[in-house]
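Complex shown without one protein chain; remaining protein chains in place.
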Amino acid sequence: MTHPIRVTVNGQEYARAVEPRQTLADFLRDDLDLTGTHVGCEHGVCGACTILLGGEPVRSCLMLAVQADAQSITTIEGVSPADGGLHPIQEAFWAKHGLQCGYCTPGIVMSVCAFLRERPQPTREEIREMLAGHLCRCTGYHFIVEAIEAAAQALAPPPPRTP
Amino acid sequence: MGAKYFGAAVKRREDPRYLRGEGRFVDDIKLAGMLHAAFVRSPHAHARITAIRTQAAGALPGVAHVYTFADLERWMKPLPLFGAIPPGLSARVAVTMKQLGQLALCRDEARYVGEIVAMVLGASRAVAEDGAELVEVDYEPLPVLADVVAAAQPDAPVLYPEWGDNIALSFKTGFGDAEAGLREAAVRVRERFTIPRYVGMPIETRGVVAQWDPRDGALTTWNGTQVVHFVQQGLVAALGLPPHKIRVIAPDVGGGFGTKANGYAEDLLIPAAAIASRRPVKWTEDRREHMMAAAHARAQVHDIEIGARRDGTMLAVRDRIWVDLGAYNSWGIVLPYNTVAHLLGPHRVPSLDVECRGVITTKTPNAPYRGAGRPETVFAMDRIVDCLARELGMDPADLRRRNYLTEADMPYELNIPYRDGNPLVYDSGDFRAGLEAALTAVDYPALRAEQARLREQGIHRGIGISGYVEGTAIGPYEGATVRLDPSGHAVVATGACCQGQGHETSFAQIAADALGIPLEWITVVGGDTAAIPFGVGTFASRSAVNAGSSIHEASGRVKDKIVAAAAALLEASPGDIEVSEGTVSVRGAPGSATPLATVIRAAVPTFAKPGVSDLDFEATVYHHQPTVTYTSAVHVAVVDVDTGTGSVALRRYLVAHDCGKVINPVIVEGQIHGGVAQGVGGGLLEEMVYDEQAQLLTGTFMDYLVPTAMELPDIETVHLEYPSPRNPLGVKGVGEGGAISPPAAIANAVEDALAPFGARVTRTPLGPSVVLGLLGKS
Partner (left out) sequence: MKPAPFEYAAPRTLDEAVGALASGGDAKVLAGGQSLVPMLALRLARPTLLVDINRLPGLDGIREASGMLEIGALVRQRALERWAASRSPLFADVLQHVAHPPIRNRGTVVGNVVHADPASELPALLLCLEGVVVARGPRGERMIPADRFYRAPLTTALGPDELATAVRFTLPPAGAGWGFAEVSRRHGDFALVGAVAVVTRGGDGTLDRVRLAFFGAAGTPVRGTAGEQALAGQAPTAARIGEAARAAAAALSPDGDIHATATYRRHVAATLAERTLTAALGRCGAAR
């Protein structure tokens, strides 16, 4: 038996009927063709499936699609500018070689969006602690840490002018 | 040739799509009418299959088909085998080897937990899994082989009765008189080391999509593989179609590490299902499947002995090696011989005696994973070297100083062949200089002084060193076709496959320099059998050298064709033609600048006349790479051990390495970082654990512990450059090196930290419980 949901994803509302056991991750990928959110483990550890629910990072593989009713979700497609360019966080990752195969990357970018909002000037230690919720097998994390530092600088408001 | 791009830290051209979530990985591919596959996998490590009943599964709404061996028998040829012994090797080393190709579906016997018994196709993956649960299989459990050393014993149950024993491969080799060397030695140390099973574990699991086109009589399959041409060859053999009717495409692939460079059952089963069902079929491996069904790796035991003079000069090494192959000897000579060939590494040792056995067990088959035998052998050697240092009362750095080869020794021949059958000759490098560079960069004397101070405060800091020499870029070839389109933009097609290494950028850098066109004008196409008919694939750190050399040469030939056409068009001598950033000009003639597209257009025949030259701006080169080229590195690890809890904190990690000339320095550093991270995982966290019934206990990411950003420090790198004399670019392979030394360096560091307690580290991973065990408390 399916259940009707109305969910807003990247600012657009969708009305769909979903089977209760379908996860939000599979719903985004299969029903909405938003394949930028990746599935790596289906038990919440790897972080590849991370999206923003009401602006907060959550594992889309640990939510049921039916629970997304009346919710507002942002995926990697919603972070990327519509004109094909890159958000400053994405630019920073590009500049610092903060990705290799790209599979874990969307999940990390989503977490970083929320993290830098809450912690605009993080220490390297705080960055590593936040990153610990995301598994990457390619980079060894070193350049990801540098990318997040660069993103923090890029997003920081300019220093006030001295008179 | 202007080297504008070679050596530059160019931003990667593939990144924007990955960052925007616009990559195309196998699971992103959707075809109309697609069915989804789920597998019934053996829950037993060894069992006879006496009956399979599929009626209930087949009757479940949403299930389209259930296939067993009998249903797909016409395609059930044995899966590809690798690692045949090259003639040059068999001429010098007597190897006994037995290989049996695995069948994609079990016929009447399952030989490891996870082996495939049946396939269910459903309207969705969820329904297919529901169907898989309803398949009834009658199993008669048979004796299991859970331990590699026990399986090699004469009284062990034999998995393949026709073999008579479980020893799939065995050989002895060496040089000099190791027995005499050991007898003559003032000091001898012997120890048994165990390197556990640990694996690549890419974040993207495996996946296959297949589509049969009855109109063309052609199959297209998307596969997250590192070896599209190998997969194609396997399908040719099984399906009986010619190669050009089987297209294998590796789209974006989320990490490979060797785990995706195999001839897997699923590579065949999904295409067979697409043909049998007349529907496109998709299979996306889930993580639990991946743990039991994707290739395992490492898993060796070394009984190693070393002898030296009182001043530390090494005289002899003897090693008895067991390699746990799992249930099938799919990779032949590769892992066992890699292990042997790389044992002595950077050390000058006048005599060697090794005996190696590849042993069958009822576990997931073993296959090459980043390092492929080298991490295991380096663990044994660097551990015994540290044990020797302790016995001699020497600092481990000084013992290595005394025995490491230098540039003056190059080329240095070990008197055993390399795995490709060619002489094993180190072609370039200075391993002693690498050691000094590492020790200087880490300020070794300061580290030792600080260690002493901390010890007085009850803080147990340890320093560990490990060094390796690595034969990289095994041949025999990786071809490239370079061709210009009418606008002068270029397509570079190669058999290399990318899983994150940055081929779309680094290969374009090589081509841009050789062609004289802008980097942005170049599209690199890899991982597609339709783009180039012959290929090998990306593994063994081979693509920069093999594909890079072909790309360089092919681009040069296309450049020659451009020059010939331009010379004709501009009425100049070819020697005076310059091509730069897509513009052609005559040297010393300002105003002669002509866009490349104009030159190409002039070669197009018209009604009035033929073109100024042949309308051919294409070249294909299969550069022949007969043997490997040698990289080297020294790693230093600094750890703190909490003797109350056994926790090991990795404080610093430094790599001093040589990988020859560097195409893109940032990509190179990224490869080292990633390799180190996987090595650190092997040293501290990762293990595939089996119990005495050969049941796999490691089922999810809760059990298999991949390091996170909190378990790794910043990774410090020092670059040395000893260009390779063995290829036109002077490059060497760098994909694997980072993963070779960390377990040894960390093990040495932990033993060093616990020196006051006399602990002896003989295995990894060094989790807290194991470390306290070293202190007798676990």
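By letter and in written order, the chains are A and B; residue numbering begins at 1 in each of them.
Assume contacts are C-beta pairs under 8 Å (C-beta built on N, C-alpha and C of every residue); 3 or more make two chains touch, one makes a residue touch a chain.
What you are looking at is a predicted structure, and each value in this text was computed from that prediction instead of being measured.
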Which displayed chains the unshown chain touches: A, B
Of B:Leu685, B:Ile715, B:Ala739 or B:Leu754, the residue in touch with the unshown chain: B:Leu685
Sole contact to the chain not displayed, among A:Gly36, A:Gly78 or A:Gly133: A:Gly133
Chain not shown: contacting residue from B:Asp443, B:Glu520, B:Asp703 or B:Glu721: B:Asp703
Hidden partner chain, residues of chain A it touches: 1, 3, 19-21, 23, 42-44, 47, 50, 53, 56-59, 61-64, 66-67, 111, 115, 129-130, 132-133
For chain B, residues in touch with the removed chain: 124-126, 129-130, 133, 286-288, 644-647, 685, 687, 689, 697-698, 700, 702-703, 705, 707-708, 710-711, 767-769, 772-773, 777-778
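The rule we apply is simple: only the chains that are shown with their structure count from here on.
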Interchain centroid distance [CA atoms averaged], chain A/chain B, Å: 30
Interface residues, chain B side, partner chain A - complex: 11-12, 14-23, 25, 27-28, 30, 126, 200-205, 252-255, 257, 284, 286-287, 499-502, 666-667, 669-670, 672-678, 700-702, 706, 708-710, 712, 714-715, 738
Complex contacts: residues of chain A adjacent to chain B: 19, 21-22, 29-30, 33-43, 45-46, 48, 75-77, 80, 84, 86, 90, 93-95, 97, 99-106, 109, 127-129, 131-145
